[in-house]
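Heads up: the structure comes next, in structure tokens.
Heads up, one of the protein chains got dropped from this complex, but the rest are sitting where they should.
And then subunit A:
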Amino acid sequence: MSSIIIVILITLGTLFVLLSAIGLVRMPDTYMRISVNTKAATLGVGLILVGTAVFFNDLSTTSRALVIILFVFLTAPVSAHLIGRASYFMGVKLWKGSVMDDLRGKYQRNSHVLKSEIDDTPQNNIDHTRNEDDIVK
């Protein structure tokens, strides 16, 4: 009975990891890749570790697996936010099919200050919809 539960959990986890890998290759944009991998890979690894905890059926192993799951679930959103913010500042372009960018023109390019509305010095703002040539490197 417990082996059926283990098979179900690990198969689901492996499918989620495989889907996140396919999404990493197929998605057209850096931000979409961050979005895919934060959710799918974290859930897949969590399911695999729950299967491991069910297999060993032991307090020490279960607590170890739970600590790993807790740590991965806590740190994945933080690291995704940090790398997304850094890639926005680096000037990574949005996909051409993206419909809106809420931060357009609101981040200052040099001081990285976020303003609530577009001010009167647009040359200092980060705007990913302009041409490549306009951006001063």
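The definition used in the following text is that a residue touches a chain if its C-beta (ideal position, glycine included) is under 8 Å from a C-beta of that chain, and two chains touch if they have at least 3 such contacts; residues count from 1.
By definition in this document, contacts and distances are computed from a predicted model.
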The chain missing from this complex carries, among "Peptide/nickel transport system substrate-binding protein", "Tripartite tricarboxylate transporter TctB family protein", "Gas vesicle protein A" or "Cation:proton antiporter", the UniProt name "Cation:proton antiporter"
Against the hidden chain, subunit A presents residues 3, 6-7, 10-11, 13-14, 17-18, 20-22, 24-25, 30, 33-34, 37, 41-42, 44-45, 48-49, 51-52, 55-56, 58, 60-61, 64-65, 67-68, 71-72, 75-76, 78-79, 82-83, 85-87, 89-92, 110-112
